[in-house]
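For this depiction, one protein chain was excluded, whereas all remaining protein chains were kept in their positions.
Let's look at subunit A:
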Amino acid sequence: MRIYPAKPKTVYFYGTCLVDMFDPEAGLDAISLLEQQGLEVIFIEKQTCCGQPAYSSGYTKEAKLVAQNQMDLFVDPWPVIVLSGSCGGMMHHHYRRLYQGDSAQATVEKFCNRVFELTEFLVNVCRIKLEDKGDATSVVMHTSCAARREMNVHVTATQLLNQLQNVELKIPAYESECCGFGGTFAVRHPHISQAMVEDKTRHLSETKAAVLVSADWGCLLNINGAFEYQGQSLKGRHIASFLLERIGGK
């Protein structure tokens, strides 16, 4: 179990490359959520990508280069809030692994311990209280496997949704099963990935929820792409945007 620090005054914000390119609004919404908690949010202009694509493909050296470069950007001891569970997992868990036995190991560990996924941070550090101002609706959530198994943030995301009085949370069949994205997996093993995303989209739409939310843009690229291909109307959004909208912040 992770021990959480007291609420700080300032945080760093890590948008992730997918949010940067595909859903920048979610980034702004997350910043608003954090600012509403009275935090000063610093976005380092030079941030790029956490290095996961190289890491998961077996290019450890390249991944380490990227990791070092990113870590160097966050010099002050503030928490780094990451907008995706899988990038959070990369920076919180795998950066450590990259530096196993390295002289920089202790410094890297310190950085890793400063990394938090957004929902985890809102619940466990900010102890946020949400006041739902929206109409009655239903929502289904998909959590990335890294978010679930490395960061345990399916719990915190659920806690946030449960705070919303007018939102009914639907649970899909095979809730914890992978959507079949897995970064390069979807391209290296397209047929298996297809079988997985087809099952995932079926289980999600079978809940008849009005909205799909996720804290991971990797999964959403996969799931939304499949929904659109199938001509379905359900469309996933980042949980930050959904939350901000519900509390009337938009």
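Here are a few things to note about the model shown:
Keep this in mind: a contact is a pair of C-beta atoms (placed from the backbone, for glycine too) under 8 Å apart; a residue touches a chain by one contact, two chains touch by 3 or more; residues count from 1.
One rule holds for everything that comes next: contacts and distances are computed from a predicted model.
The protein name that UniProt records for the chain not on display, among "Nitrogenase iron-molybdenum cofactor biosynthesis protein NifE", "Potassium transporter", "(4Fe-4S) cluster-containing protein" or "Phosphoglycerol transferase MdoB-like AlkP superfamily enzyme", is "(4Fe-4S) cluster-containing protein".
Touch with the chain omitted from the figure is made, among A:84, A:124 or A:193, by A:193. Checked against the full complex, the candidates A:84, A:119, A:156 or A:222 give a single residue touching the omitted chain, namely A:222. From the set A:60, A:113 or A:158, the residue in touch with the chain omitted from the display is A:60, counting the whole complex.
The set of subunit A residues touching the chain not shown comprises 15, 17, 19-25, 27-28, 31, 43, 45-49, 51, 53-63, 65-66, 69-70, 97, 145-146, 148-150, 176-178, 180-198, 221-222, 225-226, 228-229.
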